[in-house]
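Report on the structure given below.
The other protein chains are all here in position, but one chain of the complex has been omitted.
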Amino acid sequence: MNMMTEAAVEKALDQKMTAAPYKMIGKDVSVYYGEKRALFDVNLNIRENTVTALIGPSGCGKSTFLRTLNRMNDTIDHCRVTGKITLDTDDIYDPQIDVVELRARVGMVFQKPNPFPKTIWENVAYGPKIHGLARSKADLDVIVEQSLQKAGLFNEVKDRLHEAGTGLSGGQQQRLCIARAIAVSPEVILMDEPCSALDPIATAKVEELIHELRANFTIVIVTHSMQQAARVSQRTAMFHLGHLVEENDTDKMFTNPDDQRTQDYIMGRFG
Amino acid sequence: MSDVTSSAFQARGAARPRRDIGIRKRYAAERRFRAYGVTAILVGVFFLAVLLWTVISNGYTAFQQTVITLPITFAESVIDPKNERAQNPAKLMAANYPLLVRDALIKELGIDPNDRTKVKLATDMVSASSRTQLRDIVVANPSVIGTTMSVALLAEGNIDSANKGQIDLTADEANRKVKNQQLAWMDQLRQKGDLTKEFNTGLFTYGASSRPEAAGIGVAALGSFYMMLIVLVLALPIGVAASIYLEEFAPKNKFTDLIEVNINNLAAVPSIVYGLLGLAIFINFAGLPRSASLVGGLVLTLMTLPTIIIATRAALKAVPPSIRSAALGLGASKMQTIFHHVLPLAMPGILTGTIIGLAHALGETAPLLLIGMVAFVVDYPGSPLEPSTALPVQIYMWANEAERAFVERTSGAIMVLLAFLIVMNLGAILLRRRFERRW
């Protein structure tokens, strides 16, 4: 019974989210890898404090789009982005905008957990340290603890903060990476298939975490699992062959999509 | 849950203040760091340029040699005054040929034959090697005796240097190897067209000599050639055989692990240690002759083997297992599979490794010093058992000579050595480009 009320609250919340203001706006975004075009004029807006899921068959451009949002594509040779993406009011591809500053505002969590070969504490403290967010070691300690708390990892690792982060289990490593991203206090967190390398139990924990994080952060998640998209997101965008097929409320998307291709994909006709 | 809800609503409303994350300072650090990298590469390239410039600027003149062309009268009164050459041909070997040169110079330059100092100065201008040059002419064809023919004689090393403008003529005459009188004569000869710069074929054909103008790398190059041949003939088959065993047959156990570590270590053992090994084993124990290119070749073979084995194993490893499965599936034996299919596919990689190993061996000096190849070898070695020297060792010996003309020749020899190395390495690169396969 209690479940019912919670679900009701959720629903109410989700509806509000639908109306939430745009945090990021992508307009006519195209991406080229050398000669090959990977994205075709994508127009997609990301709402604030919402989990937006990007779905679609592999190679559809969903990860590519995700990586344009904090300009991670810059690290790939021969990669070119056209169109316009704004974060709040800033055009992030404006030469005036600084990548480092951008990435401090738009954090990223990767497909494979990639903790640095350092201690857990150092992993989390890394971002605040390079950005000078803490004045003292005590400040850092606070940030590390809070971030690990938020990532739901603190109780599991509080006795071994100074042991190697690579010694954790896969799921713990991924939550450590999320804690590492949170520690910078970004506005947006991008997640590139964060659960694809994890077992179901660890996946459930991370999903739960995403759910909680959405209160404080805007989250964009790429996933190949439609169940996951349905579970964690409020908005869903469907990509196919580099085109954005449909963007809609998650509920609607999974019950009554506007586009036939979405319908086919969700029904498992291709993918 | 309701807590989360309310805080979420709050967070949404509040605009975040911009944070100062020290961008400017961090970018300055970034630029500095980048600049260090660029500097490092520039330092490396700078030294490469200076090194090559040193060698080339000192050495390009070595490919020319000043030649003095004189009308030599093969006077019977000098060569064979008693006319006994029919009975005793050895007479022609021992005749006083320098006298012919002296007479020719006196006539050509118009010197008073009784002015001892001037005559000495004049004869000093021609290389002492003219003696053998004239002797060879006469011995080959005794009928020239009594006739006059013009012979191109090598100029002495210092005259050669002066003619190439390498001697500081502003220095006090007393401190100069070339005197004013000689310079005047040089002008005189030059105007007559008798003092010319010719392409220095001697650099490529002569052997060791204490006189720079008569010193060449021909003999040393032959020694190096013998050694390269020995290395190729021994190291390639042995290296390939060893690699095939280690890569395809050897069980993975402690012993093969030991061989693996051992080979990697041998590749990094100082080359001079191989020289000690050669001295102790090949010369002292097996009794092979010192200074022989055979010993040098064996030492360099042992030195090159690890390189070839490492390259060959990498090449074998790069052949995909599917090729092996295909051949084995057709009923070929393991040996047939390897020799018919795997080895041919790995061949470009193996040859590239071999060429690079050979190039390395060609430039190696230290071990050869220990097995006595620092020898003054004038004649071409007829076999790998005869005393010989090697190109880099010849360079080492010349580098120890002080004369300007030897510096020039050392650099010239280095240019030749580097040319060989460049050709070999280019060959290796082309081979790799041409045949490299991506699986």
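Each chain gets a letter, A and B, in the order it is written, and its residues are counted from 1.
Just so we're on the same page, a contact is a pair of C-beta atoms (placed from the backbone, for glycine too) under 8 Å apart; a residue touches a chain by one contact, two chains touch by 3 or more.
The definition used in the following text is that contacts and distances are computed from a predicted model.
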- Task: If you had to name the missing chain as UniProt does, which of "Pyrroloquinoline quinone biosynthesis protein PqqD", "3-isopropylmalate dehydratase small subunit", "Cytochrome c oxidase cbb3-type subunit 1" or "Phosphate transport system permease protein" would it be?
- Result: "Phosphate transport system permease protein"
- Write down which of A:48, A:88, A:101 or A:212 is the residue touching the left-out chain. A:101
- Message: Looking at the full complex, which residue from B:100, B:327 or B:407 touches the chain that isn't shown here?
- Response: B:407
- Contacts of chain B with the absent chain, listed as residue ranges: 21, 26-27, 29-30, 32-34, 36-41, 43-45, 47-48, 50-51, 54-55, 58, 237-239, 241-246, 249-250, 258-259, 261-266, 268-277, 279-281, 284-285, 302, 305-306, 309, 333-335, 359, 362-366, 369-370, 374, 392, 395-396, 399, 407, 410-411, 414, 417-418, 421, 425
- Item | Absent chain, residues of chain A that touch it | 70, 72, 75, 77, 99-105, 107-110, 112, 114-118, 126-127, 130-131, 177, 180-181, 184, 190
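Here, only the chains that are shown with their structure count from here on.
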- Report the inter-chain centroid distance for chain A and chain B in whole angstrom, where each centroid is the mean of the CA atoms. 61
- Task: Provide the residue numbers of chain B that touch chain A in the complex, in ascending order.
- Result: 1-2, 4-5, 7-9, 11-12, 16, 19-23, 26-27
- Query: Along chain A, where are the residues that touch chain B in the complex?
  - Reply: 6, 9, 13, 16, 20, 48-49, 98, 100-101, 104, 130-133, 185, 187, 212, 214-216
